[in-house]
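Complex shown without one protein chain; remaining protein chains in place.
Now for subunit A:
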Amino acid sequence: MAICGMFRRSLLYSRRIERFLLKKIAIYPLPISYRYENTSGPAQQIPKLEETDRPVFPGSRSRWTEKLEFIQPDTYDGIPVYRVTNRDGKIINSSEDPQLDREILTKMYQGMTLLNTMDRILYESQRQGRISFYMTNYGEEGTHFGSAAALNPKDLVFGQYREAGVLMWRGFTLDQFMNQCYGNQEDFGKGRQMPVHYGSRDLNFITISSPLATQMPQAVGAAYAFKRAQNGLCVICYFGEGAASEGDAHAALNFAATLDCPVIFFCRNNGYAISTPTNEQYRGDGIASRGPSYGIASIRVDGNDTLAVYNVTKAARELCVMENKPVLIEAMTYRIGHHSTSDDSTAYRSVDEVRFWHQKDHPISRLRQYMMNHGWWDDEKEKNWKEETKKQVMQVFARAEKRKKPPIRDMLTDVYDEMPANLQEQIEELENHLQLHKDHYPVNAFIEK
């Protein structure tokens, strides 16, 4: 992209300089073979003599071959999926059990189920036209809570839009979720963005934006700043397997590797990007296999196994912070819900397929089984908790719906840190217009300021 070869050459050295460079390089005798010395030189090192004959191209480290052979993409079985429990919530290998205590597990389980209840109610409310839009998290709750629990609450989170559980784990209240969806006067975002575009300064969760994968190189930049500040924190960046096809994903992985940034790339591979199945999204071995080609430590995990997600994220965080290196996690899961309230997924996938995941391999039921196996949860608790969550969500929902919207002038604030002259003019114009034509606008729904 940056510059055509001829032009670039002319920028840096004219032919005369090139001739000079050639002379300069010609001083070194051409030995039979070389090896790279791993000094911290500014650019490529001068090759040095060694026993064996190896290629010395600056662009790679390798050996010669006289056999013409393409590297085929399907020569191996695919990166294995790490798991800790089976579908019945039983620990498979006890040495892998994270041994989380009852309190943390209960908090995780209650969070996952509370999120599930909130999803149901807000989905329905959109169906009734009470909020404009919603996206559920069905089937992916395990990836949220498993990873969030393994992080330091001060670690910075960049998300895509289906990571509400991470916020919930950190303490984002039902009230705050609802206020955002309604865009009422209590919404931190001042009602400017669509529903589910949450964010929280206090909880170190960067506000969500719609353009896919834009958060990925941003997360890398934030991680670089953390590294320089030596604050012992890392950055985690969530994205779906569809977003991983964007150019920004490529940029992010490459920058993170070359600039040694403590960032965890967490991919939720749920099988679909809206209606597009993964075989139309990529032809390689998913997303995890791309990591090593960027020079990034990578792992694939069962996203419906909350404990496995916890283990993997915890280990990734350690690697990040200790070594200032990026890590790529691909959590395999399934999008049980529709893509959003604007989508009917039965148009492109079978109900049976969805039912299978919902009934046979759900992160919530798997964690419940695990808890029951330990005697930390039972049917009675389940029944009471279900009623409790429903009551809580409904209460908060009613409150959020009743609240007025932010003041109308908030439409024009925060564009810059200070309001420039053109916006001051426009605010005045708007206010004058509304004085004349109040009746044609929903002014009463908004508070005055």
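For the reader, a short list of remarks on this structure follows.
Everything below uses one rule, namely that contacts are C-beta pairs under 8 Å (C-beta built on N, C-alpha and C of every residue); 3 or more make two chains touch, one makes a residue touch a chain; residues count from 1.
In this text, contacts and distances are computed from a predicted model.
From the set "3-methyl-2-oxobutanoate dehydrogenase (2-methylpropanoyl-transferring)", "Trafficking protein particle complex subunit 6B", "Electron transfer flavoprotein subunit beta" or "Radial spoke head protein 4 homolog A", the protein name that UniProt assigns to the chain left out of the figure is "3-methyl-2-oxobutanoate dehydrogenase (2-methylpropanoyl-transferring)".
In the complete complex, the hidden chain is touched by one of A:R63, A:R228 or A:K402, namely A:R228.
Among A:I91, A:A251 or A:A297, the one in contact with the hidden chain is A:A251.
From the options A:G165, A:P195, A:P217 or A:G286, the residue with contact to the chain not on display is A:P217. Contacts to the hidden chain, counted on subunit A, fall at residues 1-4, 7-8, 10-17, 20-21, 24-25, 41-44, 156, 158, 187-190, 192-193, 197, 199-201, 206-207, 209, 211, 214, 216-226, 228-229, 235, 247-248, 250-252, 254-255, 258-259, 413-417, 420-422.
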